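Before any comments, here is the structure.
Every protein chain of the complex appears in place save one, which is left out.
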Amino acid sequence: MSNHVAIIGCGYTPIRVATPEASYRELTFEAAQRAYADAGISHEEVQSAVCCEEDFIEGISITDEYTPDQLGVVLRSVETVGGDGLHGLGIAAMQIQTGALDIVVVEAHSKASNVLTFDHITEFALDPIWNRPLGFHPEFIAGMEMNRFLHEAKLSVEDCDRIAAKNRTNALSNPIAAYPARMTSEDIAHSPHTCAPLREAHEARRADGAVVLVLASEERAKGAERPVWIRGTGWANDSPTLESRPWGKDGATEAAARIAYEEAGIRDPSREIDLFEVDDLYAHREAMALAALGVKNGAAGVNPSGGSLGMGHTLDAIGLYRAAMCVDAIRSGRSKVALAQSWRGVPTTSVAMSILSVNHG
Amino acid sequence: MGNRVAVIGAGITKFVRRAQETPPELAWAAASQALDNAGMTLDDIDCVIHGTAPDAFDGVHMKAEYLSAGSGGWGKPYTRTYVGGGTGVFAPIHSWMHLASGKFKTALVVCEEKMSSCQPHPQGAFITIFDHTTERALGPNLLWIFALEQHRYMSVHGIKNEQIALASVKNKHNARGHPSAQIGGELTVEEVLDSEILAYPVHRLMVSPTSDGAAAVVMAVEDVAKAQTGQPVWLEGVGWALDTAYWTNRDLYYPRYVEKAAWMAYEMAGIKKPTEEIDFAEPYDPFAYKELHHLEGLQLAPKGGAPKLLADGYFNRDGKLPSCPSGGLLGVGNPIAAAGMMKICELFWQLRGEAGERQIQKPLRRGVAQAWGDLMQVGTVVVMGT
Partner (left out) sequence: MKEPKLGTGLSSRDFFESGRFFTVSYEVRAEYAWDTGPAIGRYLEELKAGRIMGRRCTKCNRVFVPPRAFCELCFRPADDWVPLEDTGTINTFSRCYITWDMQKLTSPEIPAVIEIDGATPGHGIMHMIGGVDPDEIKVGMKVKAVWKPESEREGAITDIKYWKPVS
């Protein structure tokens, strides 16, 4: 990047299955308080905010209305993106790179526990003319994808069992994770099928949480204690329809990675990146993401946080949780260059990623 | 500040009460015309921005993912942004970030709304804009908040409804020259005031219609823009601001969030005296009073002073500062996000001298477009110039 952008503040709530004590307002307020304290800034210094959310998840039409108060940015520049938090992170970084703004925050939260008919809402995302009338549970998309991907990649269901077991077990050492468990691949293999070959234990379960990251220009980050630099960002969509989808590969991640790698100057990701916090909404997606990212087997840490299988699926906040895990790892010296990547779940082909580093390259 | 960014092509569908086309087909219609106008194909586009307001209209959750088929998002960096009714003017700002940052060189910006999908009436999508715990139980509808705001504006300044009705008359007249227009026509103030009262002080003819439609622009950084066209129209300043969601704790008589957004854009454009340095305006006019309210927020009229200037002909197409020469939402129609984008298109056509029978006759150097939305809360402002 020609003009560097840093993450200077990172705040998040512990991920929980439910958070009955707080509305989305208090949950986000807590994450923002933590982030601003971490950045050593007052809320009045925040010039702009990017929020990531969807109407039918919040149960509010034009849900961007309810974004400014809990971020302390009343009467300032706020925009909402119908995207993952990592889309928001990329946009916040661009806002700073225009030169017009110095401190921009990105926010995403999940109150998944408040949504009573989640599967119906996912079905509502299907093409209304071609796909919805078929009446399938929307998870069938993940099952079909898993089947084709395993076939093309010459992987087995057992490989997916191992991924799920690894991530659930990794979450044991992550105090904010909602679904840690000592599990083996055999345990995973015993869980019931949902849309075969997909099993229940291959699927990340939903949870609540909120994340706020504070981004700053290079100039403004100079005073920051522990800046983490954004080396590259990328996002992309693959085909819009199920009928035109390349089921065996993650084309969106491939396209997004081309942009992010070029920006970050990454040529050999397996060697140059030492931490991957990537999509695992379904266990096979982790393998699919790594393949699309050009990461060879046996590369460095993959989802040591536990991923969404172990931490919980915090909807459009999951990408920012992954980024936050990367920030923590970089600050504690466990990583030098980390990659966070997210997919927005069925039925989308929408992917975003960020490459974070201890220095700006 | 950042790279210079220009609009180099624009496209629009007709705005209609109920379109035969599906949402992706509407998006495609606008996007493909904008590309043709810019002399480009989708292969020349680095990133795609989609602007659309509530998902409930088109009746699809994560609607932009579904719409990516028509917006050209396949295989490209694609994001959807929304700030309620402010979306249409915000989408080019969102695109500006992509380009001014240096990350991308070209962008396709598409705004679409198909309100007619929402049955029995698109207003149903607005019930759920209110706070789910403290307001929705009262059974509110969208007209309430407009009526409450208009009434506050009138009572603080002592404005009469016939002064406000004139905005409908002007815009529906202006829209007669717009080939996309849904409800242009010649009306009198009396006819507006004789139309049914929907929610006092709002009469039926003071309200924009519900519409289906799409509008799009192609944007590019300076070197691409200059290579592509002899007439790029530059984004000179952009601004956006969002006020608190606690709307009953604010004085609704004045849109301070529009003022905030306007000054952000004006400072970027180097504008110190807006009335002298801006040649024409496309303020957001979903309701008649909103045009006046917004002209004040845009610093183009003193607080409470817009109605008198309107009556004096100051905002007519041949006036000192033409306002809504397109015909606005009151005349052209209001497919929410697409309506805001229609205003960006109007700036583009007027500044290139391509507005046909709508063309403002005086020389034009600079115009401002503005949109508004959410719970009377968001201001989005774009200044464009030759």
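Think of it as A and B in the order they're written, each chain with its own count starting at 1.
Operating definition for what follows: contacts are C-beta pairs under 8 Å (C-beta built on N, C-alpha and C of every residue); 3 or more make two chains touch, one makes a residue touch a chain.
All values derive from a computational prediction rather than experimental measurement.
The chain not shown here is touched by just one of B:26, B:100 or B:175, and that residue is B:26. Although one chain is not drawn, the whole complex shows that of B:4, B:17, B:176 or B:308 it is B:17 that touches it.
In the complete complex, the hidden chain is touched by one of A:22, A:155 or A:181, namely A:22. The omitted chain makes contact with just one of the residues B:43, B:196 or B:276: B:196.
Although one chain is not drawn, its touching partners on chain B can still be listed: residues 10-21, 25-26, 29, 32-33, 37, 59, 61, 119-121, 123-124, 126-127, 130-135, 137-144, 147-149, 151-152, 155, 179-180, 196-202, 212-214, 244, 246, 248-252, 345, 349, 354-356. For chain A, the residues touching the chain absent from view are 19-23, 25-26, 29, 32-33, 36, 42-43, 56, 59, 68-70, 72, 74, 111, 113-117, 120-121, 124, 128-129, 132-133.
Following the convention adopted for this analysis, only the chains that are shown with their structure count from here on.
Note on chain placement: the centre of chain A and the centre of chain B lie 32 Å apart, centres being C-alpha means.
In the complex of the two chains, the chain A residues touching chain B come out as 2-3, 54-56, 59-62, 64-69, 73-83, 87, 91, 93-100, 121-122, 124-125, 127-129, 234-241, 251, 255-256, 259, 263, 344, 347-350.
Interface residues of chain B, counted against chain A in their complex, comprise 1-2, 22, 24, 53-56, 59-69, 73-84, 90, 94, 96-98, 100-103, 125-129, 131-132, 239-246, 256-257, 260-261, 264, 268, 373-375, 377-378.
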